[in-house]
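Apart from one protein chain that is not included, each protein chain of the complex appears where it belongs.
We just call them A and B in the order they show up, numbering each chain from 1.
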Amino acid sequence: MKDKKIILVGVAIFVVVVTFPFWYNLGRSAPAPEVVLTPKAQAAEVCVMPTEFMKADHMKLLDVWRHDVVRNGNRIFVNPDGKAFEMSLSNTCLDCHSNTTEFCDRCHDYASVRPYCWDCHIENPKGE
Amino acid sequence: MENSRRRFLQIAGVSALGLGATPVLNAFAASGAQGSGYHLDRNENAATAKQWAMVIDTRKLSTPESLRPIINACNTIHNVPTEIQNKNQEIKWIWEAPYHNAFTDEVQKFMDESVEHRPFLLLCNQCENPPCVRACPTQATFKNKEGIVMMDFHRCIGCRFCMAACPFGARSFNFRDPRPFIKKTNTEFPTRMKGVVEKCNFCAERLAVGKKPACVEASGGAIAFGDLYDPNSDVRKLLKENYTIRRKITLGTEPSVYYIV
Partner (left out) sequence: MLEFAVKGNKWYWGWVIVLLGIIGAGFGIYLMQLQFGLGLTGLSRDVSWGFYIANFTYLVGVAAGGVMVVLPYYLHNYKAYGRITVLGEFLAIAAIIMCLLFIVVDLGQPMRMLNVLLYPSPNSMLFYDAIVLNGYLFLNLVIGWNVLEAERNGVHYQSWLKPLIYISIPWAVSIHTVTAYLYCGLPGRHYWLTAVLAPRFLSSAFAAGPALLILLCLFIRRFTHFDPGREQIQTLAKTVAYAICINVFFFLCEVFVAFYSKIPGHMTHIQYLFSGLHGHGAMVPWMWASMILMIAGIVLTVTPATRRNEASLAIACMVIIMGTWIDKALGMIAGGFVPNPMHEFNEYVPSMPEMGISLAVYAVGALVLTLLYKMAVGVKEEVKA
């Protein structure tokens, strides 16, 4: 074990590098973002599903939507209350949530997720 | 000592692989937010068919001018980027071609001149036996329940195997971001992104709400549309009464677009 020193130094450097993001950001947590609802969204009160569900699972629901619209040809979503919606990101979701920068992006930026929805889907269909 | 240390490293390596795979497997298990009390349905007006098909009466579309509104209707509705300058990398859903390019196997030495000089509308043939679907390694292109060869742009990896497989040149690849090349964006329909293949979808989004395809609507009756397997459909009536041809039928792909010449 004549290389003991070198090995230990190597291990130390490795540990420091690997844990860098943790201690670099220590004590600097950004405040949780606040999403802004448009007047239309506020007036509607509920989304296609209960708010708690949407907060936690909107991405999964959107995945179900896109899969079913494209692959199974189902375009209507009927929620547990029996209310029907067209399954369309631009035409249904953004009809109320037309403020994508304040509604979608804030949380996504905070959580460091970068969905590529807007590469294809029109971000601001109403041109507001 | 030597041996056991190596053994440990080997096991550690394999375990690291296993740990890396766990979140992936969890993601599979979690996919799908089914079972939350909702259900998915078709639009009640949706038109349905076993195999959608098209009959183009080329006698009624004898000049390039007569094709223009049809092609434009499709391009504007589907956000087809028509402003791409490099013609080798352009995107085409429905376009115009001379007879000898459209019907390469049926060119006569001396032909009816009106047919020879007539422009023909070309689009995806929505083959019943599509080689592009066979080739796709991710099922990003697939045949839907109504016989339409669909594109799932979310899934396409851009390998372009389908383009090599298509004998009709019906598929286009987005060599770059198409958005700057769209003349006027239709906000109700998505655009595409760079790196995916696209083509005519027989207006699946319009059929879903009971409308006819855009080209059919714009053709002023020159293009008929209907279910190939419904003996009373518009297309079957026309096929019964007119001699029609299809492109490259010897390849066995069974195109669903028929031409009256």
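Definition applied: a contact is a pair of C-beta atoms (placed from the backbone, for glycine too) under 8 Å apart; a residue touches a chain by one contact, two chains touch by 3 or more.
Predicted, not measured: the structure shown is a model, and the values here were computed from it.
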Inset, instruction - Could you list, sorted by label, every displayed chain in contact with the chain left out? - result: B
Legend entry - Contact with the hidden chain (one of B:I56, B:I94 or B:C156): B:C156
Inset, instruction - In the full complex, which bits of chain B touch the chain not displayed? Write them out. - result: 86, 88-90, 92, 97, 100-102, 104, 131, 133-140, 155-161, 163-169, 172-177, 194-197, 248, 251-253
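Throughout what follows, only the chains that are shown with their structure count from here on.
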Legend entry - Centre-of-Cα separation between chain B and chain A, whole angstrom: 30
Inset, instruction - Name, in rising order, each residue of chain A that touches chain B in their complex. - result: 48-49, 53, 57, 60-61, 63-64, 66, 68, 70-80, 84, 86-87, 90-91, 116, 119-122, 125-127
Legend entry - Of chain B, residues touching chain A in the complex: 30-34, 36-43, 46, 142, 144-146, 150, 152-154, 177, 185, 187-188, 190-193, 204, 208-209
